[in-house]
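Heads up, one of the protein chains got dropped from this complex, but the rest are sitting where they should.
After this line comes subunit A, so read on.
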Amino acid sequence: MIYREAGQFKTSYAADQAIFPIRLDRIGIAVCLAIAYLAVPAVANDYWLLSILVPFLVFSLAAIGLNILTGYAGQLSLGTGGFMACGAFAAYKLATSFPDLHIIIVFLLSGGVAAAVGVLFGLPSLRIKGFYLAVATLAAQFFLIWMFNKFGWFNNYSPSGVISAPPMHLYGDVYLTGPQSAPVNKYLFLLTFVALMALLAKNLTRCKIGRSWMAIRDMDIAAEIIGIKPLVAKLSAFAVSSFFIGVAGAMWAFVYTGSVEALAFDINRSFQVLFMIIIGGLGSILGSFLGAGFIVLLPIFLNNVPGLIGWHIPVDMIAHLEFMIFGALIIFFLIVEPHGLARLWTLAKEKLRLWPFPY
């Protein structure tokens, strides 16, 4: 009876349609945001900020993007890495060609470029489904990475093929990229940006367009009968998804690593994001965060915990263990709980509603 919704009456549909209709959820999210904004910057050191929290936020954004396409619209994609690379290289070209552009504009525009590329590679989805579509997106993945490596124009003819973000500031001397950037600024910027993008994604998924994505996912024939155009629904899912993934790619290159080559966005990156949404929960914005957190934190956990409790496992063994545990977890989630951590969270909440009574 800790988690109660009894007695919380709604007198308007607006209150009932809210993202967090239950008071305890609202308090919970407020506490989370307070910790993220106030406690974390005060406590965390640079290692935590730069190596854990910043990649966690970037991955969360990419996972939200893929979740829109795969979790909500039901179009399996293995091209995440390619679309991230699109965002990264578009941001680089924009930032170097127009040095006066504000960093937020650069990110949004590079998301737009990725969205356009996503729509292009989404065209096969009108004809093919499931595994066949996955193979078509795989083609996008390999083609895009090959393209960014092959043509020097994309990396301004850098001999190593590496792109480095020019120093860019949010305002005044608050730099987000380059040597003058402070980790805490990067973290706070990403936190705000990703939180706002997540809010937009949540709104989209609970509105008309989100329902048409889910309708196409669950039963495309019935969706057509009630007047949803598969063309519009599928391509808009590709566009919105690639926009999010493209922005995540630009953030990866600019804010997280600072310099990057196309190979950083190879097929392994695509799988990594796919694993995040499978473990976190398909068709859930919260799940995207949970999955990203899980996959970013697990290697760190595996690296540190055995040492703390006195086990000394060789480094190569840990690397192998990581693969084995990931593999086992993915099989576990696919069999036991295809809706991932987000679903476990929902189940836990349902149990808490009745606790301590069994039913």
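Here, contacts are C-beta pairs under 8 Å (C-beta built on N, C-alpha and C of every residue); 3 or more make two chains touch, one makes a residue touch a chain; residues count from 1.
Convention: contacts and distances are computed from a predicted model.
Hidden chain, UniProt protein name from the list "NADH-quinone oxidoreductase subunit J", "Thioredoxin domain-containing protein", "ABC transporter ATP-binding protein" or "Aspartyl/glutamyl-tRNA(Asn/Gln) amidotransferase subunit B": "ABC transporter ATP-binding protein".
Checked against the full complex, the candidates A:179, A:227 or A:314 give a single residue touching the omitted chain, namely A:227.
Although one chain is hidden here, its contacts on subunit A can still be listed: residues 13-14, 17, 200, 203-204, 206-212, 214-215, 217-219, 221-229, 236, 240, 283.
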